[in-house]
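What follows is a single structure, and I will ask about it in a moment.
Omission of a single protein chain aside, the complex is shown with its protein chains in their original locations.
Chains here go by letter, A, B and C, matching the order in which they are written, and residues are numbered from 1 within each.
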């Protein structure tokens, strides 16, 4: 029964993603997790967003990645989603090839936190993973992609609940949130701040960074115990 | 009763802003003022534009920022709006994170007046504020944002009725006008001239400025006593 | 009676221009000429495109710029249109502030003919006028704008029937064609090739020009006696 609600949420989030213009063709995927039931629900691989139904979504066991129901294959990126759910405390994960964020991933440049639009969503720069090794590419590639994401956060001392996005080198962005829809909203915010930063780099290559206190002020006015943005 | 008309105008202006594509998610806010009644009406904080009603808008006292009616919180940027109304002679104020204008704010570059499109709306460069100090960020942050806007105009000898826009460093643009809708129109014009200037900087970093007389000619043919643009 | 057909054509062309996304707010204007009747018909000044009717359009005498009918003022750029009609053999004139073409005008850079998309519409670079002098700005400004356009073609030995567009320095583009709609189509083509050239300048500042024979081949396969593009 819980899976029903999860299917509903994940379908809605996939539709919002598709309507947002962040995905081209069948690219991109959204998943949501039910930790008590030990499963995630994810978009099937290579299926068009238009006409997608709740029944098309694929439930997959968190423990071992087994498909739990149905005949459709899950997104080929499912092993990456699994690694993220295992390491980070989140309820939804999104992968896109959105244009500006992907350009930063291809350039292997972090998206610097240059202003309050960024700080309202992410408490600091969006990191880029190291490139995968030849062995990782040849091996369990999609799972290694998840592992290098987790490694990036652990090695960099980054908090995934404050910086809920990453750029996989030469690939593209993953984002996460408390549920599937929140992860989609972070994917939209990420694309927007990537666009801002691309313009900043074009018009002012030597632009200075803001005071870190400004970043904290904006992040904390929207998130956490002392937040005062929005309605309570 | 006057507040009813003001609610109507401010709701309409918020909708025009939302339809204009200048805001993402719940970002951005529009207010309008009734100086005789001593109040402004502003968008509630963090509420989606879609479904917003007149009753959702929040009336706030100009004198002390008190909420005068209803249960919703006003935009967290309300103290900035208040400072602008106190210092500048205007009837509406708009804040956005529109992409090009925000990139200039993040780069701390003024938007130069490079042509007649700009001069039709603003009589000169759009200034950038100084960054806030650590004390200002830690203190009454949104009010300090308003104060640094006013300081920028006073210190620079700028006339807010001729240059009805500002870029807050590492944050984004504020615009104003004779009423809420006029302020939204200036926000649209600002984004457009920011886009033009970003392209100029990309294709011709050493481009020369126009004759100041050309700027005056265009500004004054649309605004002021000798104007001859539009219908009388 | 002929004026009726002209009003119809000019209204349609104004609507196509408005739908094309090349104009913001009330900016831009389209006119069409009836040389036998000695008049042009043009958009009224500062009136929104939405709701514009044939009756709103303003007929103006070619000889002296007098308004021939109605109570609305013609576009403030009417004297520029008049100069173009007097000097160039064309049936329609368009002025826009379209984003890429205007950026080139602000940068005072010609739009180089770098490929066949450009050559299909314009047989060579799109020129930029010299800036107006202080006396010209202070004087009959809009008429001087038309004069400097004509001067640019005469001094440069350019043929207005082959290069049916110009960038007015620090202002924006004017285009023309055999009728009002054709002039709008040139305005759309101009904006597109300006966009291409802006990208070329960003990705390859030292890009080489094409063989002039390629430009001629493409221009002449669509235009003139030996053309073989389209249906006959």
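Following the convention adopted for this analysis, a contact is a pair of C-beta atoms (placed from the backbone, for glycine too) under 8 Å apart; a residue touches a chain by one contact, two chains touch by 3 or more.
These numbers come from a predicted model, not from an experiment.
Peer 1: If I'm reading the header right, one chain is hidden. Which shown chains does it touch across the whole complex?
Peer 2: Spelled out, the missing chain touches these shown chains: A, C.
Peer 1: If I consider the whole complex, including the chain that's not displayed, which of A:44, A:127 or A:230 touches that chain?
Peer 2: Of the listed residues, the one touching the omitted chain is A:44.
Peer 1: Sort through A:63, A:137 or A:208 and give me the one touching the missing partner chain.
Peer 2: A:137
Peer 1: Of A:87, A:109 or A:220, which residue touches the hidden chain?
Peer 2: A:109
Peer 1: Of the listed residues A:68, A:99, A:150 or A:204, which contacts the missing chain in the full complex?
Peer 2: Of the listed residues, the one touching the omitted chain is A:99.
Peer 1: May I ask you to list the residues on subunit C that touch the chain which is not drawn?
Peer 2: 114-117, 120, 185, 188-189, 192, 195-197, 199-200, 202-204, 207-208, 210-211, 213-214, 217, 221, 228-232
Peer 1: State which residues belonging to subunit A touch the missing partner chain.
Peer 2: Output for subunit A: 24-27, 44-47, 72-73, 76, 97, 99-100, 102-109, 131-132, 134, 137-138, 141, 169-172, 198, 201-202.
One rule holds in what follows: only the chains that are shown with their structure count from here on.
Peer 1: Count of steps on the shortest touching-chain route from subunit A to subunit C?
Peer 2: 2
Peer 1: With touch defined as above, tell me whether subunit B and subunit C contact each other through largely the same residue numbers, more than half shared, or through different ones.
Peer 2: At the contact between subunit B and subunit C, which are copies of one sequence, the residues are largely different (under half shared).
Peer 1: Through what angle, to the nearest 5 degrees, does subunit A rotate to match subunit B on its C-alpha atoms?
Peer 2: Fitting subunit A to subunit B on C-alpha positions yields an angle of 90 degrees.
Peer 1: Listing for subunit B: what residues touch at least two other chains?
Peer 2: Touching at least two other chains: 202.
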